[in-house]
Each structure stands twice: as C-alpha cells, then as structure tokens.
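Supplied in structure tokens, the structure appears directly below.
Left out: one protein chain. Kept in place: all the others.
After this line comes chain A, so read on.
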Amino acid sequence: MSTLTEATEAPPTANGRPAYRVTARRVVASEWAKLFSLRSSWIVLGLSLLFVVAFGLIAAFRYRSEIGSGQMNQDFARQNAVGLSLFGANFAQLALGVLGVLVTAGEYSTGMIRSTLAAVPRRLPVLWSKAAVTGLVALVVATAGAFVAFLTGSRIVAGTPAAMGFSHAGVVRSLLGAGLYLCLVAVIGTALGALLRSVAGAVSALVAALMLIPGLITLLPSTWRDGISPYLPGNAGASMFAVTPDPGTLPPGAGLLVLLAWTALALTGAAYRLRRTDA
C-alpha cells in the first residue's frame, strides 16, 4: 500500500507509523525540560536569587547603621535605595552567566551534545532554544529578585537620605533594567559556552568580559578610557539599572542597545561555530 516514505507524512492512524516532527516549539520544550532536570540548574538559580536578595539586604542594613556615623565612605554615602538593593546584581551576574555556560558548554563536556544534535541535526534551533530558555528563566528570577530586594531594602533605608519608593522616577525602570541585564548576561553565557565548548574556558571569558577588562581599562590613558569604558558589557549593563546615570556612562536606553549588540555578537559567533565545526 503506502511506501515507507509516505509513512512519515501520513496521519498516525493510517499505517501505524506516527507522524513525529521536529518543530521550533518542541526544541524549546526539550531545552526547558533539560534545564530543569539538572540539579546544577536549580542550585545556580537558587544562588542567583540569594545573591540578589541577600546582598541587597546586607548593603541596605549597612547603610542604615553607618549613616550619620561619619565613618561612611563617600561612594557609599551617595547611594540610593535602588543602588543599595541591587548591590547583589554583581554577584548574581556571575551565577546566571555560569548557568548559561553550563547549558551549552556542559553538553560538550559530558557528550550530551551528540545526542542533542542527532535529534536536531539542523543545530541552530538548539542554540536559539537554549538562549531563549536560559534568558527567560534568568529574566524571571532576576526581576523577581530585584523587586524583592528593593521592597525590603527600601523599607530598611526608609527615613534616610537614600529613601526611595516605587513612585520615584526611574525606580521601576531600574529594577526592570536589572532583570533584563542579568537575562542578557545569561544569554551571553550561553553563547560563550557554545562558542568555546568548555565550561572553564567560557566562565573565564565571562569573568574577563564582565570584571577583568573593566579593571584593566582603567590603566589606559583617560581619553581612551572614557571612550571605551561605557561600551563594555558590564558598564553598559550597569547604566541600565542606575536610577540617575553617573557622568561618563551611557543613558539606560543606549546601555541596553550596546548590551544587545554584545549579546548579538556572542550569539553570532556561537551560531557560526555550531554550524561550521564538527560536534
């Protein structure tokens, strides 16, 4: 009757051969299931949330106890409730970046990538799905963390010069900006993992990009430094969640665009390597 070739396109009941098919949505569902079926993902996500909330609280407490004591350092004294509450973002960015790295490079180090790419041999849907799933989860966790940190942090510093409420201009934007920043860092981690195919290598690259290079840049002559510094991924991201932009940093919208450009660059490199090199 029907040949085997027709069988794959026929409805499942026609000849007993079900009509399976790879779709973008299914690849996303698979990546979602993969992320949450690993203990390491839960640990890293838990740590990210803990970092955002706990470090925010610690910063807020310290501010309240030191304010007026006269021994507070200048930078700290100029902080506002948002800045204090989002103090943990610096640590959470590492945790969420590592989550992204594990999602891709973790498959190379364990060999899982061979199973993954045998199931989805077109390959690119795997990268997009991993980036989307990781980004979405990071966005939810980081945004929730930012709001919780601000809710409690702003209560702690109420009545001090740093006090701010949700109604202050730029507060909600900053909190959302922090969530979006951490989301994009997770996506960059995913891309670096796929690009370098090594957990250690990708985590190093991530730490270098977010923490080492901004430090090294300060060694450059100031004219160069001022031209480059605001465009580094970490600094562009920081300007997304500052209530009032510091002099010499980008406005929040521009910061977002710059970080998006970095993300796109990393994903392009990852896509190129994924398509071009043997798994």
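In the analysis below, a contact is a pair of C-beta atoms (placed from the backbone, for glycine too) under 8 Å apart; a residue touches a chain by one contact, two chains touch by 3 or more; residues count from 1.
Basically, contacts and distances are computed from a predicted model.
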Identity of the absent chain, which is to be given by its UniProt protein name, from "RNA polymerase sigma-70 factor, ECF subfamily", "ATP-binding cassette domain-containing protein", "NADH-quinone oxidoreductase subunit K" or "Multicomponent Na+:H+ antiporter subunit D": "ATP-binding cassette domain-containing protein"
Residue among A:S37, A:Q74, A:S167 or A:T218 touching the omitted chain: A:S37
Candidate in contact with the missing chain, chosen from A:G46, A:G68, A:P121 or A:P161: A:P121
Options A:V27, A:A162 or A:A178, residue touching the unrepresented chain: A:V27
For chain A, residues in touch with the removed chain: 4-5, 8-9, 17-23, 26-27, 29-30, 33-34, 37-40, 106-107, 110-122, 278-279
